[in-house]
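Heads up, one of the protein chains got dropped from this complex, but the rest are sitting where they should.
Then we have subunit A:
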C-alpha cells in the first residue's frame, strides 16, 4: 500500500497570492513579505517524507507515492514558487536538498537550488539556450542597466551586493542575498534583469535599489546590486494576528493629483481600514514565549529594519513549522512606523473536509465504505474551523491505515479558491478488494512402508483462505481459513478458523468503540502438564485438541487498553502420540514399560470434555516507547467462569492476574537516535482456580514465558501459581543487555490437581532461575541458570518475555 501526504507545494501559490502592494508613500508603509513557499513547503515536504517513510514503513507498500502537486505545469519546472514578490526565496535554504531527489521532478541538486532561487529558475527556463552573447563593450567599464542591449543574452559572471548604508559589499551569507533570483553563470536578457530589479524595488525591503553591470574581458558581465535597506521607526510591541479567510484590503489607487488635504484624508482612511482589519483578525496560535522573544528582538534592535523583519518572520514561521502548522505563512508586516509591529499570518484555517474514494485509475467514485467509518478515525483537528496541522494529518493517515480497508490513502491540504487563505483537507482513498480468496498448496513426502517414499506417500497439503471485508461498508468482515497437510485425508490434522468481526456495535456514530467477534476455531497443542521433571526420561506427550465457538465483545479504551468479555463453548479432546483419544496420561515404568494410568487428562475421564464458560479479560496498558525502550505499566486480569454446562457439569472460576511494570531508571532526552534509558522490569503473575480443574487447564510452571531456564512445564502443573520476575535492561549500542531473576511456585497446590501430575512426573513444584541475556533484533540470546539443578544453558528465544 502506498500512502502519500503531499504537503504544501501547490497551495503555497495561493497562499503567497496576496501580492505585495508597496505603499512607498504611505505614512505607514507595510512590508509585504512574499515568503517563498518553496522553502517551507520544501522543508516540510522533506521532513514529512522522512517521518512518513518511518510511520508507513509497516505498510506493505512498495513505494511511498507523493503526488507533489495537482499542477503539473509547476511541477515540471521543478519549482514550487510562483512569482510573488519576484518570489524572493526569502526563507533561507538549508533544508538539505540531498536525498529528496526526484521528489519535485527535478534531480536533487538542481532542485535544491532551483527552489532557493526559484524565479530565476523559471526565467532560465524561458531561455533554455546555453548560448550567450558577449557584451561587445570594452572591458572593465561600468554600464547602467538601461544601457544594455535588449537583444543580447548576457552571461552573468558574478553578483555583488553593495550596502549603501554601510558602504560595503555584503557577502552571500547576508539574508538579502536570498531575495535575488539571479545566478552567477546563467544568462539573462536585459528585460529579465530589469524585471529582477523591479521586483527587488517593489518588495519593500529596500528604500532604493540599483543594478549595474561591469564588463569583463571575456564578454561576461558582473552585476552589482547596490541598495539601501528600508528602516522604520523603532517599536517595542509585537502583535501577531491570523488574517486567514479575510478579504485582503484593496487600497484605492492614490491619485497623483491629490491635494495635500486629500492625501491626508487618504492616509487616514487607510489607517482606519487597517485598524479595523486588525480588530477583525483573529488571535494567533503563536504562544506568549515567542511573543516575548520577538519583543526582546525589537527592543535590542532599536530601529525596525527590513533585516529585522526578516528575522522576525523567520522566527514566527519556524515556530509554526516546528509545531506542524505547515500551511502557516507570514504574509505581511503592517503598522510599521508605529510602536507596534503587526505580523499578519495566514495560519491555514480548514474550511472544508472532503473524503473521496478513487478507483484504481484515480477516478473519483462512490465508495463502498461508509464515510462515517473514515470520519470517526479523523482527529477533530482536521475538521473545519481548526488550523491545518501536519501532525493531525499524519495521525489521520495512521488511523485510517489501521482500518486496513484501503490500499492507498492520501491526506491532502489544498487551497480553498473561494476562501482566501483557507485550506480544504482532501482525503483520497483507494479501497481494497472486498473479497479475496487464496489457495496455497504444498506437497509433502512422507516416508512410506519401509521408510521409502512411495507414490502414495506424496501428500498434497495447503491452506485455503477467503476473506470478505468491509461488509456493508461498515468494516465488518468474514474471514475463513482451512489448513491441512493432506487434502486426501483432511480429518487427520484439519485446522480451521472462521471469524466474523462486527465493529461499531453501538453504531458507527457512537463514540464508544465496541467490536463483536464470533469465531469457530480449532487448535492442537502439546500439553505442558504431561512433561517430566529433571532426570525423568521422556514422558509420553499428550496433545490437547480444542474445537469450539467463541463470541466476544471487545471494548477499546485506548489503543492498548481494552476489555473483552464473551462466551466460549468448546470441545476438548486429549490424544496420545498416535492420535488415539486417551483419558489418562502415560508414565514410563521403572522397568521401561509404559502404563496408561497416569493423571486423568479430562474432567469427564473419557478423554473428551465439552464445556461452556464465560471469559473476560481486561488489559490496562499504558506502556510507551522512550527512544525504543518500553516504559510504563501493563496489567492483565483474565477470568474464565464455568457455567456448569458440559461434561460433568464443570463449574469453576479460573483467574489470572499479571502485573508488569517497566520502570525507567534515568530520565533521558527523547528524540530519534538518542540512547534509550535503562529500564527495570518487575513482573508478577498469579493464577488460580476454584472448582473443577481439568489437567489441560492447570497452570504450568517453567518455560520461556514463565520461569526461564526450564522447559515448558518442567517445574510443575498446579491449581494456584505465583511467578515473580525482575529484569534489568541496560542499553548498549542500539540494543540492550539484561540480567534477570525469576521464581515460580505452585503454592503447594500441585496436589490439588487431580492425579497430581507434578508428583507423578517428579517435578519440584517450584524453582528459580537467573541469568543474563542480549537482545539481537527480535531474538534474545540468554544464558539462564536453573537454580534447582544449578546448571546453566544458553537459549535463543523469539520475542519478548514480558
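Following the convention adopted for this analysis, a contact is a pair of C-beta atoms (placed from the backbone, for glycine too) under 8 Å apart; a residue touches a chain by one contact, two chains touch by 3 or more; residues count from 1.
To be clear about the criterion, contacts and distances are computed from a predicted model.
A.B. asks: Given that one chain of this complex has been left out, which of "Sorting nexin 7", "Translocase of chloroplast", "AP-2 complex subunit alpha" or "Small ribosomal subunit protein uS5" is its protein name according to UniProt?
C.D. replies: From the choices "Sorting nexin 7", "Translocase of chloroplast", "AP-2 complex subunit alpha" or "Small ribosomal subunit protein uS5", the unshown chain carries the UniProt name "Translocase of chloroplast".
A.B. asks: Give the residue, chosen from A:143, A:160, A:246 or A:285, that touches the chain omitted from the document.
C.D. replies: Missing-chain contact among the listed residues: A:285.
A.B. asks: Using the touch definition from the top, which of A:267, A:487, A:637 or A:705 touches the missing chain?
C.D. replies: Final answer for the missing-chain contact: A:637.
A.B. asks: Would you mind spotting which of A:177, A:487, A:543 or A:563 touches the chain that isn't drawn?
C.D. replies: Result: among the candidates, A:563 touches the missing chain.
A.B. asks: Specify the residue from the set A:618, A:668, A:728 or A:747 that touches the hidden chain.
C.D. replies: Of all options in A:618, A:668, A:728 or A:747, contact with the hidden chain holds for A:618.
A.B. asks: For subunit A, enumerate the residues touching the unshown chain of the complex.
C.D. replies: Within subunit A, the residues that touch the unshown chain are 242, 282-283, 285, 323-325, 379, 381, 385-387, 389, 391-392, 557-558, 561, 563, 587, 589-590, 595, 597, 603, 616, 618, 620, 622, 633, 635, 637, 639, 641-642, 651-653, 655, 657, 690-693, 719, 751-754, 756, 759-760, 762.
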